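One protein chain is absent from this view; the other protein chains keep their places.
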Amino acid sequence: MTEPTRSAARVEVRYAETDAMGIVHHSNYPVWFELARTALCRETGSHYADIERSGYRLTVTGMNLRFRRPARYGDTVEVAAWIERLGSRGIRFAYEVRNGAELLATGSTEHVWIEHRGRPCRIPESLAPEFRRLAGRRR
Amino acid sequence: MTEPTRSAARVEVRYAETDAMGIVHHSNYPVWFELARTALCRETGSHYADIERSGYRLTVTGMNLRFRRPARYGDTVEVAAWIERLGSRGIRFAYEVRNGAELLATGSTEHVWIEHRGRPCRIPESLAPEFRRLAGRRR
Amino acid sequence: MTEPTRSAARVEVRYAETDAMGIVHHSNYPVWFELARTALCRETGSHYADIERSGYRLTVTGMNLRFRRPARYGDTVEVAAWIERLGSRGIRFAYEVRNGAELLATGSTEHVWIEHRGRPCRIPESLAPEFRRLAGRRR
Partner (left out) sequence: MTEPTRSAARVEVRYAETDAMGIVHHSNYPVWFELARTALCRETGSHYADIERSGYRLTVTGMNLRFRRPARYGDTVEVAAWIERLGSRGIRFAYEVRNGAELLATGSTEHVWIEHRGRPCRIPESLAPEFRRLAGRRR
C-alpha cells in the first residue's frame, strides 16, 4: 500500500463568495471540495461527467468541515483532495484548503455509489481498478 | 384587456447572499425573481415543477436588471412578478423588488418554451388559457 | 434544565438550488441551517444583524452534515435549529431538515464569539442570559 494520489485545484476567490464579514462564506467550501474531487476523479482517466453519463453516481451522504482561517477576495487558494477510505459501495474523500503555506480549512465527504434507478450499488467494475490505484492500493 | 396578475414572494435575506460590501450580491436577484415567477406560475393551478414533469420547460433567453438601492442581511424584501408580454412561443416576465415602500430593483426575464427533445415549441395547449388569464387577456 | 428552544424556518426549494441530478445540491444545506439559526437567534429578542452591529460575531469553526433523502424543486422543507452545547466562548447548534414527516438531513455547526478586532472572546454579557434560556438552562 502506497500513499493515495492527491489532486490539487487552484481556486480564485470570487467576490460573490464573500459575505458581510468580508470573508468567504463557509457554504462555498463544499463547492471548492467538489472542484478538487472532480480533478481527482479525472485522474482515473474518466471525467466524472462521463461516469454520470454511464449511469452511475456518487451521491453525498455526509460532510465534515473545520475552518481555521478565512479566505478573502483577492486570494487564490489551493484545494487538495484524496481518497481516505475506499469501500466496495462507498468512498470517503478528504480535503485541505491552503492559501500559500497557510492551512485554511480541512474536511471530508462521504459518498455511496448509486445506479441509474437510484439504488445503492457496488463500485462499477470498470472503475474499481482506477479508484483502487488512486486510493494507494495495489490492484 | 385587464391588468396582469401580480404574484408576490417574501424573501428573507440570507447571510450567504451578502458580499464583502455588506450588501446582497447582485447575482442573487435572478434567484429571487425565480421565486416570484414560481409563485406566479402556481396561479395557473400547476406548479412549475409539474409543468416540467409534463415535458415542457421555459428556458431563460435573456435577463435585464436595474439596481437602485441595496438589500442587507436583516431585511425581508418583497418580490413581485407579472407577465409583461405573452407570445405564442415565449414570455417576458417583469419584476420589482421592494423593501417596505422602497424600490430596490427592477428587472425582466425572457423565456421560450422548449419541448422534451429540447426544441423550441408553442405554449402547451393545456396551459395557454391560464397564461393568457395571468397576462390580463380575455380568453 | 429543560429542553432547548427549537426554531423552525420554512424554506421553499429554489430552482437555482437544484443540480444536474435533479436534487438540491448539498452546499445549500449550510445556507438553510443559517436561516434556522437566524430564526433561533431572533428568539433572544435581538436579530443577529443587531448583534453584529454591536461588534460581536459568531464565526463558524466547524460543520457536520448527514444526508438521508434529497429535496427537490417543488418541495417546501422545514429546518429546525436548537442549541446543543453552550460554552462561555462558543456554541454548537444542531439542525434537522424535514419534508413533512420525512427526515432529509441532520447536522451541526460550531461557532466561537469574536469581538470587533477579530479576536475570540466570551459571550457578550448582555446576550448570555438569553442564550442560556434558549439552551434550556435555568439562568
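Lettered A, B and C in written order, each chain numbered from 1.
Criterion: a contact is a pair of C-beta atoms (placed from the backbone, for glycine too) under 8 Å apart; a residue touches a chain by one contact, two chains touch by 3 or more.
Note that this is a predicted model, so its numbers are computed, not measured.
Q: Check each of B:Thr59, B:Thr76 or B:Ser126 against the chain that is not shown and name the one that touches it.
A: Answer from the full complex: B:Thr59 touches the omitted chain.
Q: Even though one chain is hidden, which residues of chain B still touch it in the full complex?
A: 20-21, 26-28, 30-31, 34, 52, 57, 59-67
Q: Using the document's contact rule, name the residues of chain A that touch the chain not shown here.
A: 12, 14-16, 30-31, 34-35, 38, 47-50, 52, 72-74
Q: Spell out, residue by residue, where the missing chain touches chain C.
A: Those residues of chain C that touch the unshown chain are 15-16, 18-20, 22-23, 25, 27, 72-73.
Note that in this section only the chains that are shown with their structure count from here on.
Q: Can you compute the centre-to-centre distance for chain B and chain C, using the mean CA position of each chain? Integer Å is fine.
A: 29
Q: In whole angstrom, how far does the Cα centroid of chain A sit from the Cα centroid of chain C?
A: Whole-Å distance between the two chain centres: 25.
Q: Multi-chain contacts in chain B: which residues touch at least two other chains?
A: 15-16, 72-73
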